[in-house]
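Okay, structure first, notes after.
Note that one protein chain of the assembly has been removed; the remaining protein chains are unaltered in position.
Moving on to chain A:
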Amino acid sequence: MLKLSTNKASPQARPRQPADKSPSGLSIVWREIVQDKIALVSFILVAAVTLFVYVTSLLLDQDQIVRVDLFALKQPPSSEFLLGTDQGGRDIFGQLIIGTRNSLTIAIVVTLLTGIIGVLVGLVSGYFGGTIDNLLMRVVDFFMILPFLMVVIAFITAVPNYGITAFTLIMTAFLWLGIAKLIRSKALQEREMEYVQASRTSGSSHLKIMFVQVLPNLSSIIIVTMTLNLAANIGLESGLSFLGFGFPESTPSLGTLVSYARNPQTLEMRWWIWLPASILILVLMLCINNVGQAVKRAADARQRKG
């Protein structure tokens, strides 16, 4: 797909920081992305798709796109319908744009929400340790043993009128667990550092130490997990929608578009309905993952290329 040779980092291109100023976290991440050509192309691609999708979707009318048009059923791509139409005569191109926007939005919102909850729970649990840690981790364990897919399916069967909010919340309810566990383990390490005790003797409250002193030291790991989770969440939403447990047909998403391929006729004869969405999922997930890998390397000085 991306025909690029793995360009080894060219040493002369490395931008040197002036010695008296330490490079900030963001500039390290950016340097790492620039050094890795695949990550750079991925980043540009993701940024371009996101920008394009959000800007164009402002100009499109969702109601008009999802309206059934009996005069334009199952049309192949033409100048009128760039990517043809589906069995309801709805424009695939428009659905693709709105679908990508919906998918991206839900992935971003879920990632942010799970990030916030996970970091909060993990930080409190790891920083205090002891009984609080025990208590919170048992809650996490409880959620972890629940079968995620089954609960989602049961929820969607039980609640007929679910929308984007309910779907976001139910995904969030299960996806903060991993982040909480990860942040907890890091916070457990961090609280043994002497700077935490130094803050204590300086008179800082636990709350202040947690968020002002410890949290910045976990920022790199948080950014890395959130980036990789974003890709995973796009895939998860698509998977659920494909199975019919995601968005309803009136709210197009990448997953609902791909789910049209469950019809063998569509799969075989009308590739324009499901192929673009599938490729887009693949490209988005791959690209975000590539960027995430670069960010991950930036977080660990020993793995850095730039």
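Rule of thumb we're sticking to: a residue touches a chain if its C-beta (ideal position, glycine included) is under 8 Å from a C-beta of that chain, and two chains touch if they have at least 3 such contacts; residues count from 1.
The rule is short, and it goes like this: contacts and distances are computed from a predicted model.
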{"item": "Complex member absent from the view - protein name from UniProt, among \"ATP-binding cassette domain-containing protein\", \"STAS domain-containing protein\", \"Response regulator receiver domain-containing protein\" or \"Ger(X)C family germination protein\"", "value": "\"ATP-binding cassette domain-containing protein\""}
{"item": "Option from A:Q87, A:S185 or A:S204 whose C-beta touches the chain left out", "value": "A:S204"}
{"item": "Per the touch definition above, residue among A:N217, A:N263 or A:S278 touching the missing chain", "value": "A:N217"}
{"item": "Chain A residues that touch the omitted chain in the full complex", "value": "20, 22, 193-195, 197-205, 213, 216-217, 219"}
